[in-house]
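Yeah, one chain of the complex is gone here, protein chain that is, but the others are all in their spots.
Let's look at subunit A:
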Amino acid sequence: MLHLLVITHEKDRVTGLKVERLGETSAASTISYLDNAVVYVGSSYGDSQLIKLNLQPDSKGSYVEVLESFVNLGPIVDFCVVDLERQGQGQVVTCSGAFKDGTLRIVRNGIGINEQASAELPGIKGMWSLRASSKDVYDTFLVVTFISETRILAINAEDELEETEIEGFDSDAQTLFCQNVLHDQLIQVTASSLRLVDAISRRQLNEWRAPPGLSINVAAASSSQVLLATGGGHLVYIEIGQRELIEVKHVKLEYEISCLDINPVGEDPDRSYLAVVGMWTDITARIFSLPNLELLTKHSLGGEIIPRSVLFCTFEGIPYLLCALGDGHLFNFILDVNTGQLSDRKKVSLGTQPITLRTFRSKNATHVFAASDRPTVIYSSNRKLLYSNVNLKEVNYMCPFNSASFPDSLAIGKEGELTIGTIDDIQKLHIRTVPLNEHARRIAHQEATRTFAICSAKYIPTVEDMETHFVRLLDDQTFENIASFQLDAYENGCSIISCSFTDDNNVYYCVGTGYAIPEESEPNKGRILVFLVEDGKLQLVAEKETKGAVYNLNAFNGKLLAAINHKIHLYKWTLRDDGTRELQSECGHHGHILALFVQSRGDFIVMGDLMKSISLLIYKPEEGAIEECARDYNANWMSAVEILDDDIYLGAENSFNLFTVRKNSDAATDEERSKLEVVGEYHLGEFVNRFRHGSLVMRLPDSETSQIPTVIFGTVNGVIGVIASLPQEQYMFLHKLQQNLVKVIKGVGGLSHEQWRSFSNERKTVDAKNFLDGDLIESFLDLSRSRMEEISTAMSVPVEELCKRVEELTRLH
């Protein structure tokens, strides 16, 4: 809310103060008046805005017009890593903002399309771009086909798309394929015929008609060849000459053909010596030699889903065969150009709908666009195929459209719409905002019911400091509020998890709360609420009163581990005589100042205390007791903890530092065993609120990087970062690289990198150890060649090798 304070004065005397309401903006942390009634509202709790103050109020009585918003993720109070599309790529859903600007933000890796133009065109069945002549650099025509007609769009002098005609084309039939071919000619394939058209005069030169009774189903062409498939499994190979079409070969296959491609992958860009055909019925991909159509390879794809699109393409000099199925899966093979043999079969899931594959070029590299319900760009980096989401909802068809007015653009056919847009850089984070209008404090995702549950606080500015707290259930696709549960007055939701218990198949949401009575410094009452999601409703199944705020909840071997004030408590889920269930306290552990952060793994519990660093506790099932086995004796004020692996635990500390401690289970003396040894220290410069295991990039099962575990963290300033546990060898290598980089890359203002990254709090300052600065190392790729070589000589490792290793690292996030 923005108000204007008017100070009226007469000469030196102030005669009155008046506050005038201007309108609503983000909660401002800073306001600067720029000029011409344009004001920048900087906000640390919501998006910063550039606003214009109008002289006249709009219909709602607001003088404020938002010109631009700048996305701000901070403060990230909590987040979870989920794979909503179930395709192996994590998305981060953060609880961002505060007060009325509270939002959920969905952050994911993806490629953005910047829309340049769009038109309503329902029922698109295919698109191709054509050049006016073979010598043209830019595309002129965009052929769009529908069920029973074909329209040709062209860019006119006013840079507008306008419908034109190519005389030789059959405009009353659906086009199956069209392309520029040799000798300044065009081809158009329709269900009944193949037409050859002169590109200059646009008149039909020749026509090949399908045999009577058979219609052409699919077609593909290179500059000099056409391959057609007609009903009944006929495969026809036609060569294009000057003003003529020569049918060279005709074979009949035993099944119907679903898709084919003859994109040239060999040396000759105009002529392909291989053809790939996807088959109905036996679900195979077959490779034929051209021009004699001999079967070279038959590769069964397995399953019952037919291939819908096949494509030859070359990435970084390596020929691949991509084969997309009707259910959104994609196979890729490495192709031997001479023998047609396929090797290195890999399968990934890109979406759930049939995929159409098309190649396009962007920034001088070939990419493949897989149009489906989850459009994806396939590209290659360091001889590895990578998949990146495009942040469009659903794309049916796509073709590159490199016109003079829209250079390097793509024409994208969506449901009922044609869009022309340019594509972003590959691998960019995409952020989606779900406004809540209230402050989300905790979030949990439940796979079984496909829902999110959040603890949120609605802040009512009119009532002084009065907040109402809710547990809300959201759909994980639409983010619609399905159900809400209002907490008692002064009751705050402090923690939430989704978990299941032993002897019970249901998955529950457990919510820990605390009563924050204003006069009490420490909440001494709280509840654990157990909810079951049934028919989109939150059903309160059980409730357990606690003597303090439940700061943390953890699923613990089918039980529930709660951190209540300075105590850790284990609850088991028991069946009462009347069939209802309840939480029953089993055992506890105390002696902490405030058990704020708890993580568990197996029987081990890692606890981050408010001010006493990390302790490791162990649950002994035989004795039914929790005991402390080791702790870090440094007095770190914790802000988050996470378990990296069985022995190493990660902590974030009040003075913006990170550190790792190691359990010394095989140490000789009790004294050493009871001590968590500090192994890594690092100054992050950000206040970490939460660690979670997970990754924002798609983890391909075959890549090396998938073996590296990563932890994502979210900070007060809205930073999302990744911490990866590198293997020793890689660490040593990159550490050496970092040391060399520090000598070459100078910090802003000549500040020392080493000094900045050294662990420093009120008590001590020590050099960073066992942590690497990924940002610094990745900046290697931005260096000039000579600088790279300088480092390469210092390291005595070739530049290419260095680049490869660093790029490997970049693919972790």
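One rule holds in what follows: contacts are C-beta pairs under 8 Å (C-beta built on N, C-alpha and C of every residue); 3 or more make two chains touch, one makes a residue touch a chain; residues count from 1.
Assume contacts and distances are computed from a predicted model.
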Chain excluded from display, named as in UniProt, from "signal peptidase I", "Trafficking protein particle complex subunit 6A", "DNA excision repair protein ERCC-8" or "Large ribosomal subunit protein bL17m": "DNA excision repair protein ERCC-8"
Full-complex contact with the absent chain, from A:K567, A:H693, A:H753 or A:R787: A:K567
Residue, one of A:V64, A:V82 or A:A98, that touches the chain absent here: A:A98
Touch with the omitted chain, as defined above, among A:R286, A:R441, A:R527 or A:K559: A:R441
Option touching the unshown chain, where A:C80, A:I240 or A:A549 are the choices: A:A549
Absent-chain contact - pick from A:V248, A:V716, A:V742 or A:M795: A:V716
Hidden partner chain, touching residue among A:N391, A:N524 or A:N664: A:N524
Positions on subunit A where the hidden chain makes contact: 44-45, 74-75, 77, 98, 439, 441, 492, 494, 514, 516, 521-524, 547-549, 551, 565-567, 569, 585, 588, 590-591, 593-594, 596, 610-612, 633, 635, 637, 639, 654-656, 674, 687, 689, 716-717, 762-763
